[in-house]
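Note that one protein chain is taken out, while the other chains of the complex remain in position.
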Amino acid sequence: MLDLLLQAAAGLLSPGTLIFLFAGVLVGLVFGVIPGLGGTTALALLLPLTYGMEVTHAFAMAGGIMGAIAMGGSISAILLNAPGTGPSAATCIDGHPLAKQGRAADAIGAVATASPLGGLFGVLTLLLVLPVARDIVLLFGPPEFFLVAVFGIVTVAISSAKNLLRGLVAGGIGLMLSFVGYDTVHGGVRYTFGSDYLWDGIPLIPSLVGLFGMAEMIRLSIEGGTVAADAKTVKLDGVWSGVRATLRHWKVVIRGSIIGTLIGAIPGVGGTVATFIAYSTTKKADRDPDSFGTGRIEGIIAPESANNAKDSGALLPTLAFGIPGSAEMAVFLGILMLHGMQPGPAIFADHQDKIYGLILALTLSAVLASFIGITFVRWLAAITLIKGQILAPVVIAVSLVGVYAINLTPGDVVLAAVIGVLGYLMLRFDYPRLPLVIALILGETAERGFQQSMMIGNGDLSIFVHSVTSIILVVLIFLSLSWSFVPMLRKKFAASIAGEVP
Amino acid sequence: MSRPVKDKQTISLLPSIVIFAFIVSYIVSGYFMLDESTRLVPLLAGIVTLVLLILDMLMTRFGAGGDRETEQAEGGGVIVPESRGRELTAILFVAGGVAGIYLVGFLISIPLYLFASIAYLGNQSTKIALIVALVASLLIYLLFEVALDYQLFPGVLFS
Partner (left out) sequence: MSHKPSSRVAVKKVVGPMFLVALLLLACSEPASYPEKDITVVIPFNSGGAFDAYVRALAPGLQKHLPNSINVLPKNLPGAGGRRGASDIYRARPDGYTIGIFNMPGVLIPQLQGMKIGYELSKVTWLGTLGYDSYVFVVKGDSPHESIDDLKELGRNVTYGATGPGSTSYIATNIVNETLGIPFDIITGYKGSSDYLLGLIRGDFDAAMINFSTARSYLESGDIKALAVFGTDSNDPQVADAGDLGAPELANIRVVRMMGAPPDLPEDIKTMLEEALLAAMEDAEFKAWLESTGNEAHSANAAETAAAVLEMTEFYDQFRQLLD
């Protein structure tokens, strides 16, 4: 393996290939920054262009795009609360408050460090695990999918500790919305009221762009001012303190990377879930979880590490079986097909050198993207000084165009705006948005996993504790629940003993 | 910036009632429109959410009340806007922009939306509004139509 890696590295570092890599990084950054556009769209645009390109060049460009998207998405998440991509939404939560405090540069520095570290960790894990990749992918069937979905929903719903009831209501609404569309299990079409647009369900990216980005911009245009609350506090050169913060919190980096790789490897669950879970677990494991959301730097280190690690995770089922681990991987397989490479179990064996080239391109791209981010950090942080009344309409306009560009459907534009208003109202009336998002993403997976498990197991509930993986997941869910409830109960208990009113 | 919640008036039950109505219509329409097998789980989710909502409404009305210290999470926290009118205007501007995009397409609506929002909603000078509207629209056009070769939606009236 090592000699193949070196060979691939030599191939990658040739000037011709590097140009393609660099072009990919730039494209990835731009597509990552613009809300709505993302890795899948970028790769889909790249696909036809690769016709006639050498495979190594196409892979270098694809790797460049995939590795840089995360950085681009984080930039708009931090500066504008408008996630450039789904997985970046988790970075908004603590990233944007940092920007508001004038510490956008810190945040960007932290993110720029966490990204390549997470990516590197993911790649190393991938290379280590590759020999047993098949077995790992086969560990996850409908019961496990159900349990993972439940774990995701529970983790995030419970993380809104102080506002638990409203968090659960928001989660419930998210669940209800996730059931809109075609039900693959029973074949019925739910809540589309005849429209074809909703047939595939409520689309995720327009929802995220609306819920986080547009909602925040609407709020900004109402309240006025600038993103950074007080222009005087903006530190345009805080970037290195951000970098040091990430290195200091290396344990958070590792935790985020592990979660990113693992969850990224489960086909169909998605990178957004990975970053949200990385965020929520870091928050819960912290001494002061309630301060998360006010601008805790760990709150962006964790999801960002996960964000880059997930790409390596997604490669696992893709390389093991030729089954795409994520939407981006699906398009990537299309590039393979165009070049006459057949996706399947043999894909890694047949094209090892080119795949190693891709993996290296991914890693290098994350580093390059970070460099670019750090180089321009002053300019980027200065965005927080732009008057909100000018910034907000521009961001809203760009978001609407970006969202349209995903699928060329005007319905997406309307949906993003409607959900943007909904997001604003949730902000206004104090309903946490995270549980809604995670339930929206995972609701259908949970339902499908459950129904299919019942069919496979003939209605026997023991199928959920049948395999080692499922048992581990059940234990994790219980741990997660007790971790939140036990301290709460203990506090109440202690309070009542001390004679205070609980 | 958001100010901390101090008075009960800002915690009206109105949003809860709206959500209540939404959940009820979800349950009812699901019951009548869908087959038994496919409506089972959505209806279940709807009912559980309804129960949680009712609990929340009760707690708001009779419970801890005033000092609802909410999470600062997600950049949130209860917002107390200057005026309801301003909120509504801001939302209407966005709605107008989207309606414009739907009817006459991006190339006409985006400059108009930007100009109107910056000049009227944002109370900036007309000159700045005009410049930003034109420059931003041009950049959007160059990036999407020229560089990326997308055909920006021309609006239902023109297609």
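Just so it is clear, A and B label the chains in written order, and each chain counts residues from 1 on its own.
As a working rule, contacts are C-beta pairs under 8 Å (C-beta built on N, C-alpha and C of every residue); 3 or more make two chains touch, one makes a residue touch a chain.
Everything quoted here is computed from the prediction, not taken from an experiment.
Of the chains on view, those touched by the hidden chain across the whole complex are A. Touching the chain that is not shown, out of A:Ala346, A:Leu461 or A:Val475: A:Ala346 (per the contact rule at the top).
From the options A:Ser14, A:Thr184 or A:Ser482, the residue with contact to the chain not on display is A:Thr184. One of A:Thr155, A:Gln452 or A:Ser480 touches the chain omitted from the figure, and that residue is A:Gln452.
Residues touching the missing chain, restricted to subunit A, are 43-44, 47-48, 51, 137-138, 141-142, 182-187, 194, 196-197, 199-200, 267-268, 317, 321-324, 330-335, 337-338, 340-347, 407-409, 448, 451-452, 455-456 (touch as defined at the top).
Basically, only the chains that are shown with their structure count from here on.
Look at where the CA atoms of subunit A average out and do the same for subunit B: the two points lie 22 Å apart.
The residues of subunit A lying in touch with subunit B in their complex are 30, 45, 81, 92-93, 96-97, 100, 160-163, 165-166, 168-169, 172-173, 175-176, 179, 183, 185-188, 190-191, 212, 214, 216, 218-219, 221-225, 229, 290, 292-294, 387-390, 392-394, 396-398, 400-401, 404-405, 408, 410, 413-414, 417, 420-421, 424-434, 443, 447, 450-451.
The part of subunit B that touches subunit A in the complex is made up of residues 1, 15, 19, 22-23, 26, 29-30, 34-35, 37-39, 41-42, 45-46, 48-49, 52-53, 55-56, 59, 68-79, 81-82, 86-87, 90-91, 93-95, 97-98, 101-102, 106, 110, 113-114, 117-118, 121-124, 128, 132, 136-137, 140, 143-144, 148, 150-153, 156.
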